[in-house]
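Below are the structure tokens for one structure; questions will follow.
Only one protein chain is missing; all other protein chains are in place.
Let's turn to chain A:
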Amino acid sequence: MVNDNMTSQTPIIEIQNLVVTFGEGDDERRAVSDVSFSVNRGETFGLVGESGSGKSTVLRAITGLVSNQADVMRVAGEDVRARRGKDFYRKVQMVFQDPYEALHPRHTIWRQLMEPARILHIPDAEARGHAALDSVGLSRTLLWRYPHQLSGGQRQRVAIARALMSQPDILLLDEPTSALDVSVQAEILNLLCDLQDESGLTYLMVSHDLGVVAHMCKRTAVMHAGMIVETLDVDALINGGATKSYTKKLIAASEAYGEDPRDIAQPRASSN
């Protein structure tokens, strides 16, 4: 759950009317259309919604991986519409939906962690590297393996460890635990909560698992076809407070192949 002491009312991510288009001519298509939201320092903000609705594209726009237009785009104190300062990638790190995308296929796990540390001039890189791997539960026997020699969940944890190396202020998390069994997922989610308690990290988190969203986030935006259809408190989302038909459909489907109905019968105690 979110620790209220650490959340301040100053937005650390502020986005207004973000637009991303792909393709040219007849094939031109908006993947993200007038998306606006803001996230406070120390908050965990969720991004849920339809597959292909633009969630990953929003995260990529924030890190500058896809070109975009926006009226306002302030991240970690910088206007990132023009260009990102040297310090940006130390302050803002992303865990990709597809860990292969972030990992170099011909670098060992150890080198995956050390290379960005070198580029970003991170002090005590080796000590941090070991600590990061321990914290995501990866054995040191894996250090000299290559990404293709790991299981899916092991790769995902390498990507998380790598993002933690620079001790960022903001983590953009794209389905960070979707390839993990629930016991390892619990360890990672607890780790994220601890880091937030200790150093006020801010998370922008994409997830399809409403249980994870309910556990981690206080507020969430719901995306559909490139747009945010509504932004609401997670408490409201799971207690029938959704107003838009797409959001209602999402909740209904989640219950159809989702939680044990006996859980749903229990009232949700108030958080904190």
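The rule we apply is simple: a residue touches a chain if its C-beta (ideal position, glycine included) is under 8 Å from a C-beta of that chain, and two chains touch if they have at least 3 such contacts; residues count from 1.
Throughout what follows, contacts and distances are computed from a predicted model.
When one chain of this assembly is omitted, its UniProt record names it as which of these: "Aspartyl/glutamyl-tRNA(Asn/Gln) amidotransferase subunit B", "Cbb3-type cytochrome c oxidase subunit II", "Thiolase family protein" or "Peptide ABC transporter ATP-binding protein"?
Of "Aspartyl/glutamyl-tRNA(Asn/Gln) amidotransferase subunit B", "Cbb3-type cytochrome c oxidase subunit II", "Thiolase family protein" or "Peptide ABC transporter ATP-binding protein", the absent chain's UniProt record names it "Peptide ABC transporter ATP-binding protein".
Among A:48, A:75, A:132 or A:228, which one touches the chain that has been omitted from the display?
Reading the full complex, the residue touching the unseen chain is A:48.
Would you mind spotting which of A:13, A:62, A:214 or A:229 touches the chain that isn't drawn?
Only one listed residue reaches the unshown chain, and that is A:214.
Which positions on chain A touch the chain that was left off?
Interface residues of chain A facing the absent chain: 1, 22, 27, 29, 48-53, 56-57, 97-98, 100, 141, 144, 148-154, 157, 174-175, 178-187, 189-190, 193, 208-212, 214-215, 225, 238, 249-250, 253-254, 256-260, 263-264, 266-269, 271.
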